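Reading through the structure tokens given below for one structure.
Shown here: the complex without one of its protein chains, the others still in place.
After this line comes chain A, so read on.
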Amino acid sequence: MLEVRNGGFETTVQDYPGRIGMLSLGFAPAGPMDDYAFRFANVLVGNPPGAAGLEITAGGLVVAFHDERAFAVCGADMAARLNGQPVVLWRSYRARPGDVLEFDYLQGAGFRTYLAVSGGIDVPPVLGSRSTYLPGSVGGLDGRKLQAGDRLPLGEPRVDLGQVIDRRVRADLIPGYAGYNEVWEVEATRGPQADPDYMTREDMDAFFSHHWKLDAASNRTGYRLDIYKWQWARTSGGAGGGHPSNIIDNGYPVGAVNVCGDQPIILCIDGPTLGGFICNAVVAKAAMWKLGQMVPGWSYIHFKEVSLEEAIELLARQDASISEENLERS
């Protein structure tokens, strides 16, 4: 059992790949915003990469261990400390009963960090996943973010603790994060409604060259980018509505760039599953983790166009890299 002494700003239970296969029923997948750091944290402690762990957003979490467990913290630096001693990111440690793990506020680039504990967080799965879907109050612990007094059940570890502590992720696989006012390069494919039918070629050229500012009002549902005066290929949305960004309602891909009027919004993993605005691009699945480490109000995005084949190849390489073989003894 893991005892929550302070829930921090927004800490939720997530698993990977989340509640998939239910977009047609209106369920977003949820899951970790940065699935790269999340999966590596699990691999470090000997869990399956998708086992349930904690997503800690912007810091402030304090937990106490009641069992001897391996744990790892991967992602943004929140000056984590175990009983006051600094915890190095991307590394596995031993926690003993009574040990207290504390996260301060963000210390630099990045926005979310992930805590994996050997055995995983054993909340009951809901519709096939332990992920917390906050807008629907579903999954995780009672469908909500964590708060002081919560007690999180833990599962049985798969391997002996001695085999999985004191390991670290190979240095070249630890990603660097773009800092405040810096630009993230995000791989994206052209979307289902791009040029020439919905936008002009010039609109798409601008989309793939502009440095888009991430609005402070961005969260796991959507990442709002700046208003842009598009040319549009059509004068109206026809049967879909009066504005050329309107279409007849259709399903939205996860990671779609949804253009509502003049404003592009990236639909994140808690985002809407259908609607009546165009999607001119889709973030490559292997690049979705970058969204999780951007700082709302401070980060910029440059979309780098990739083909569908390249996006699939990026994902295959990423999935293959998140492996026991890429850990070292620390």
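General remarks:
The rule we apply is simple: a contact is a pair of C-beta atoms (placed from the backbone, for glycine too) under 8 Å apart; a residue touches a chain by one contact, two chains touch by 3 or more; residues count from 1.
Assume contacts and distances are computed from a predicted model.
Only one chain is not pictured, and the protein name UniProt records for it, out of "Amino acid ABC transporter permease", "Ribose import ATP-binding protein RbsA", "Alpha-L-glutamate ligase-like protein" or "Biotin carboxyl carrier protein of acetyl-CoA carboxylase", is "Biotin carboxyl carrier protein of acetyl-CoA carboxylase". Considering the full assembly, A:Ala216 is the residue among A:Ala216, A:Ile248, A:Leu274 or A:Ala316 that touches the omitted chain.
Per the touch definition above, the residue from A:Gly7, A:Gly31, A:Gly46 or A:Gly59 contacting the chain not shown is A:Gly59.
Think of the hidden chain as still there; on chain A it touches residues 9-10, 57-60, 105-107, 111, 180, 216-220, 295-298.
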